[in-house]
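One structure is given below, encoded as structure tokens.
Shown here: the complex without one of its protein chains, the others still in place.
The first chain written gets the first letter, and so on, giving A, B and C; residue counts start at 1 in each chain.
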Amino acid sequence: MSALGVSAATSVVVILWCVAALIGVAVCAILAKGRAAATAFVYTVSFVVTAVATAIALSHLLEAPASPAATVLPAGLAWTGAHFRIDALAAFFLVVVNLGGAAASLYGLGYGRHETAPERVLPFYPAFLAGMNLVVIAADAFTFLLSWEFMSLASWALVVAHHHVAENIRAGTIYLLMASFGTLALLLAFGLLAGAEGTYVFSAIAERGAAPPVAALVLALVLIGTGSKAGLVPLHVWLPLAHPAAPNHVSALMSGVMTKVAVYGFIRIVFDLLGPPVWWWSMLVLGLAGITAVLGVLYALMQHDLKRLLAYHTVENIGIIFIGLGLALAFEANGLAVAAALAFTAALFHVLNHSVFKSLLFFGSGAVLSATGERDMEHLGGLIHRMPQTAFAFLVGSAAISALPPLNGFVSEWLTFQAILLSPALPQWGLRLLIPAVGAMLALSAALAAACFVKAFGVSFLGRPRSRAAARAREVDGFSIAAMLGLAALCVAGGVLPGVVMDALGPVARDLVGGQLAVRAPDAWLPIVPIAESRSSYNGLVIFALVAGAVLFAAAAIRIFGTGAARRSPAWDCGFPDPSPATQYSATSFAQPIRRVFGGMIFAAREQVEMPRPGEMRPARLRVALRDPVWEMLYAPIGMAVSRAADRLNPLQFLTIRRYLGLVFFALLSVLMVLALWP
Amino acid sequence: MIRELAPFGAQMLLVLLLAPLLQGITVRVKARLLRRRGPPLIQPYRDLARLLRKEVVLAENASWLFRAAPYLIFALSWVAASLVPTFAIDLPLGRSADLIAIVALLATARFFLALAGLDVGTSFGGIGSSREVMIASLAEPAMIMIIFSLALVAGSTALSTISVFAMSPEVGLRVSLGLALVGLIMVAIAENARIPVDNPATHLELTMVHEAMVLEYSGRHLALIEAAAALKLLLYMSLLACIFAPWGIADAEADWTAWAIGGGAYVAKLAAGCVALAVFETAIAKMRVFRVPEFLGVALMLGLLATLLRLVSRSL
Amino acid sequence: MASLAFDVSHLLAGGLVLLSFMLLYQDRMYALLNIFALHAFVLSLSIVWQAVIQDAPHLYVTAAISLLFKAVAIPMALRRLVQRLNIHRTIETVVGIGPTMLLGMGLVALSMQLMLSATAASDPLIREDMAFALSIVLLGLLMMVTRRNAVGQVIGFMSIENGLVLAATGARGMPLVVEISVAFSILIAFIVIGIFLFRIRERFDTVDVQALDRFRGERQ
Partner (left out) sequence: MSVPPFDPVTAVLAIPLGAAAILALLPGYRLASRINVAAAALTFLAALALLEARPTPGRFFFVDDLNIVFVVLSTFVGFTTSMFSAGYIAHELDTGRLTPVYLRFYHAMYQILMFAMNLALLANVIGLMWVAVELATLTTVLMVGVYRTHEALEAAWKYFILGSVGIALALFGTILVYMTAQPVVGQGLDAMMWTVLMRQAAGFDATLLNLAFVFLFLGYGTKVGLVPLHAWLPDAHAEGPTPISAVLSGLLLNVALYAILRFKMLLAANAEAIAPGPLMMTLGLVSLVFAAFMLYRRRDIKRFFAYSSIEHMGIIVFAFGVGGPLANFAGLLHMTMHSLTKSAIFFVVGHITRIKGTQKITEITGLTESHPMLGWLLIAGVAAIAGLPPSGIFVSEFLLVSSTFYQQKLLALVLVFGLLVALGALVMRLAGFAFGKPVGGMEPSRMSYAPIFLHLGFVFVAGIYQPAAFVAWLRHVAVLLG
């Protein structure tokens, strides 16, 4: 069932051509210097190319050929060459990348028209896509890191596209620093993997593996390297700054796709190159992941900037994904192949889901932004009346990311829970005690996510408009709507027919953790059964059908026994309705109960109310002060240390010539001393 | 096909019909305990019928979501309630959702209820939703933890399997089960907005949660929401019944008689549950909203403790 | 002959080291200049002696250069400079004389230790020469570091250079010695001219090095 008649063997070549095409588009965009026609051209071509790439990757994934498609180009490091390979894992992530890319390009066709500085966006957008594709298909350390950093660089350029906003520049700077930090960590990791003779090709590394102590070091470095790109706490700080700064379709790519590329890097190195895992590695991963999930969603709850809220949710979902991966590590280390496959499948499933609904949500926020010019929820409201389609799509996305059945987000979290429930099979005490706690964290983050998206959707789209801009909003263009509704449809499909996705993920799990879940094809619409039916099962289709049936039943019953009459009147509101929209609940006040429960200990949340004295006409104000523990405990001190060191050393620029001579003299003497005392 | 699905359909109808009765019983018993006569048992049915026939009064800026939400909430609660084994286990389609999925279905219902509360843009709706999600954000993890402990005991999250296990002799008195039971009751109280967490009867705005959300609803919409609430109460009661008191429940290859016995037992259990609930609610007073987190925190801790204790005892 | 050659060159080299110490000790301007002239003179003597014992005629050129240029021309030039810019006649040192001398001793000891352990193989004459040369170089550097004003530093630099020339001539049959010494003389000429230059262009009121440093970059 190969799409476009491309056999799996040549798929890698086709993908490389797609990359070449994207880079070509980037060059054209540079030459076009942001003419009006360029926008349409760039996004159309990007859309076509990514769509083709999606088809190729999908066919490769479904065919699941025995041997991966590979090729070597005479580039990169001269004596290794640039190796490229597509195995099941790469194919899956290619699907994720290009699916997101296609959606973003489609969206960009409409959204890009509002761009104020197209010449700063158009050249880098295709380059960014190309970079992400390259990372996934790269098969030697040098090419991998080159593409990795190229991807970072392109996205950095997009983050600073609107460079008059000072905070965008700051975001870009921090982002580039963290990205390079991560890259250097990965570089060290590869240095260890490459060994003395410097074997940089993945296949060779995978054969050699690594000795346990070295492997542990590699794991730590990889956690830093990929974690800093994916947004694991405490390496997440750049993410909520950088993702919102970019144009929205780019934010969608960064949040929905680039973080997944980071996950790919983790999987590739830890599961593929590093050889058999040791059980306590998973403790490390699980601990970080659990904290990331909970902290991420709590951060998100405290935000009232829509895009920043979404960015923090990316942090949370990355946590969930890494929980799955950590479980997979734990099970694999203990030889429980099927359980490992379950956890791994859950993680990959969530990767796909998150890329879909996070892109959808960022598109929605972009639609809001271009319709109202507002990102701050406190100035939104009532958009559901003026932007019904956007509202609907955003609603589906919100429900999906809140892990509500029968949508796709629920399935992957359900699978993760099922994997957690297999933890008694593990012999190690540490894991037995840790995993249920992580499960609690997962449950907590899921519940909080629901709360957060009630807030996000409710405050932005429901209620009465809080600003004239919101009151004047207009529904966005067809391309954007199409992109959003398409992704919404995917959310539903993934939730209703999870079996199809899980079957497609089968070969990936087989390759990397050596186990596979029972294949349900051809009747994949039947319930998904992770282990055994007596243990647990879920059937999205039936649930969906039952709910739909029940709705119809209710409607019919009302038609028969009741009346459909309805009348509009002012809101009741317990008898004292207030016309001013200021009396509605705002984003801040909505989060207040949760802030009182969690904020106190984590963010040192302070609320101070300043009450006007009787007779004063000014309004009372409530100020909420939050403090970011991670920033204040980790990054601020580092910054302080660097600047202090710089201040300490700076006087050395201003010595007298004699003192400089003194330095020379001193250097000479000390070396001579060493030489004299040399045995 | 039809023959296969018939029992499940019967279960769906059963729960739908029984749900209002629960409220009737509870109210009645409470009134008795307060030395009042109280309304007749069928009063809830009457109310619902009346509401259905009334015309709906919509706030001016109520959106399509506001009108669609009641149907969704009702449907989700109903499906969830009918997925819990009532008079028999292992009904066809009964396995299409395990305990986690059922809880998640309720969460979906709550998601839309909270949104509906925000839709009109009144302050009371806001209070209701924000408190509701706060409570839920603690109740759901607690519930999941309880499910964990049960699942680890029974080795499954499928309710049928759990109740089979609960009937089997090997389940002795286990501390973790006891903890789970207490926790589950606490969660059930919170989830159903009963005293001490919330007061279904009150309309004193500042203390109410559930009622504040549905303040703007009227007519058939209100009817659907009330029905959904009733179904939710029934759901939790039958959950307690089939996990902790699975006696008389019919198993897979049972015949009509067994089903009849099961049904009878089920109704009896429900009645008992309602009486217990009434007594409990009469006995204690409502707590302040910001005591609720502590209340639910206890439930969460109980769940986690149950899980860990289970693990420990398993590995000994 | 060999012993005599050894003794004489040894004597001259030792004399140079001694003079370096005197330079280090001396803190009055004119006396400093005189001592340096003597330093250069002794150097040229030792070069001549090397020329004799190595019968390398080209060394006479070097000797002549160091005699005329460094023993006569430069000191006179500096003397005129001191008068013209009426630099105050005492040289303020950074470290006291005593510590400086002690440090100097240390340096000599160090260089002895280094060279003697190093050149065990090569013949003693060269070894001694090299040891002395190294100590002269180090002492000159020390002088540059401990003198506050430019004349002192120039003299320190030139004594370094004397040490180098001593080493170069001491190393048997080393080619390019003449060229190197010429190149070095040019270097020194540049330094002296530089001082003059700055004076004439009235960019710096004094050649005290700290005045140069007033125009340090980035002090806006």
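As a working rule, contacts are C-beta pairs under 8 Å (C-beta built on N, C-alpha and C of every residue); 3 or more make two chains touch, one makes a residue touch a chain.
If you're wondering where the values come from, they're calculated on a predicted model, not measured in any experiment.
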item	value
Chains shown that the absent chain touches, full complex	A, C
Residue among A:V160, A:L273 or A:A311 touching the omitted chain	A:V160
Chain not shown: contacting residue from A:A37, A:A196 or A:I560	A:A196
Listed residues A:L146, A:V237, A:I267 or A:L404, member touching the removed chain	A:L146
For chain A, residues in touch with the removed chain	74-79, 120, 141-142, 145-146, 149-150, 153, 160, 163-164, 166, 169, 172-173, 176-177, 180-181, 184, 187-188, 190-192, 194-196, 198, 200, 642-643, 645-647, 649-650, 652-653, 655, 657, 660-661, 663-664, 666-668, 671-672, 675, 678
Where the unshown chain meets chain C, residue by residue	114-115, 117-122, 126, 130, 133-134, 137, 141, 144, 153, 157, 160-161, 163-164, 167-168, 171-176, 179-180, 183-184, 186-187, 190-191, 194, 198, 201, 203, 212-213, 215-218, 220
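Convention: only the chains that are shown with their structure count from here on.
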item	value
Interchain centroid distance [CA atoms averaged], chain B/chain C, Å	100
Euclidean distance of C-alpha centroids - chain A vs chain C, Å	70
Chain centre separation (chain A, chain B; CA means) in Å	35
Where chain B touches two or more other chains, by residue	none
Chain B to chain A touching residues, read off their complex	49, 52-61, 63-65, 67, 71-72, 74-76, 78-79, 93, 95-98, 100-101, 104-105, 107-108, 110-111, 114-115, 118-127, 129-131, 133-134, 136-141, 144-145, 148, 151-152, 155-158, 161, 203, 205, 215-216, 219-220, 223-224, 289-290, 293, 300, 303-304, 307-308, 311, 314-315
Interfacial residue positions of chain C with respect to chain A in the complex	94, 107, 110, 113-114, 117, 138, 141-142, 144-145, 147-148, 153, 209-210, 212-213, 216-219
Complex contacts: residues of chain A adjacent to chain C	653-658, 661-662, 664-665, 668-669, 672-673, 675-676
